[in-house]
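In what follows, a single structure is set out as structure tokens and then discussed.
Note that one protein chain is taken out, while the other chains of the complex remain in position.
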Amino acid sequence: MDVEIRVQDTPLDALAETAPVFAGRPSVGGVVSFIGLMRDINHGDAVNSMTLEHYPGMTEKALAAIVDEAGRRWDLQGVRVLHRVGEIRPQDPIVLVAVASAHRGEAFRACEFIIDYLKTRAPFWKREQTADGGTRWVEARASDEHAAAGWGEP
Amino acid sequence: MDVEIRVQDTPLDALAETAPVFAGRPSVGGVVSFIGLMRDINHGDAVNSMTLEHYPGMTEKALAAIVDEAGRRWDLQGVRVLHRVGEIRPQDPIVLVAVASAHRGEAFRACEFIIDYLKTRAPFWKREQTADGGTRWVEARASDEHAAAGWGEP
Amino acid sequence: MIRVLYFASLRDRLGRADETLSERPATVAELRAALVARGGIWGDVFADGQRVLAAVNQEMASAEQVLNEGDEVGFFPPVTGG
Partner (left out) sequence: MIRVLYFASLRDRLGRADETLSERPATVAELRAALVARGGIWGDVFADGQRVLAAVNQEMASAEQVLNEGDEVGFFPPVTGG
């Protein structure tokens, strides 16, 4: 399984970055990818921009552990997890999870597992700048905890 | 829900074609895509190229019915289903299913539903040209029937 | 009158892509029985137990589906796209 994990403070070209997970690998039959994008509204308030903070060092370890676990559970040929930090604007890609496998079912399972775990185990935090000039830390969602719990303990 | 369905005999640029499902739509929070690629091996035999035949007219109707059903089951903002026909070579994208939604769980469900149903309900057939110069029609797989049956009757 | 189309391995085995029948069987099952009655490869391809799918006017159809004048019936093997 070929793995690439990256945290970057520069724009994330989510589509172009998906290519390496299958390019040049004629045994890959299916690629499932998830792109998380910044929305311009959250809890009903217009959001102008957002700052993504993380815990350098721990982030990479946490993502590697999640991807390793996915590789133990499913037969995967390639995984890429790329995540933005710093200031972003609506429509900017925040995260890309791309999974290549010989069979699509395994790619779907692994891709959703990785993003569900990332959302509850990887140390990233979002702070929003709202249209009225205020800022606020985004609250964690119970639905994310629930989604991750559905996969059982790693 | 914005829908685009296309059957084409020209190369499918699966990554570039994913962009319209979210570009310019700041309420999209997540995009899940599936890209099916031609492999260079099938049942242990090297495959040089493949010809995809379809039932013009019925194909578009069948795909539209599958996408409509997905739109009834989940809250989606955009769906694109693009499928190659004609002669293709290993690594060529065969199909793209891209789904945009406010929430990732719905996008994952809908994307997998569409490809599972496409694999058993849309009138496409593959004929392989093997390395020894022979050709053979690809047999349907019981695992695809099983995957589609798991979603229940539409 | 109905129009009948054959696809993929069925077309190859039958050596025919389409035909127009002046007789109109009442249902898909009756059409299939009429094709079997031709004997030879037709009997092999459409025999009971052979997995042949049918569409009427470009929508998947069951064996019981009633045929109307001018209908288009497509016969084909299980699909393998995607």
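Which chain is which? They are A, B and C, in the order written, and residues in each are numbered from 1.
In this text, a residue touches a chain if its C-beta (ideal position, glycine included) is under 8 Å from a C-beta of that chain, and two chains touch if they have at least 3 such contacts.
Quick caveat: nothing in here was measured; it's all calculated off a predicted structure.
Of the chains displayed, those contacted by the omitted chain across the entire assembly are A.
Across A:R6, A:R73 or A:R127, the single residue that touches the chain missing here is A:R127. Where chain A meets the chain that is not shown, the touching residues are 36, 52-55, 57-58, 61-62, 65, 83, 94-95, 115, 118-127, 137-140, 145.
To be clear about the criterion, only the chains that are shown with their structure count from here on.
Chain centres here are Cα averages; for chain A and chain C they lie 48 Å apart.
Shared interface positions of chain C, defined as residues touching 2 or more other chains, are absent.
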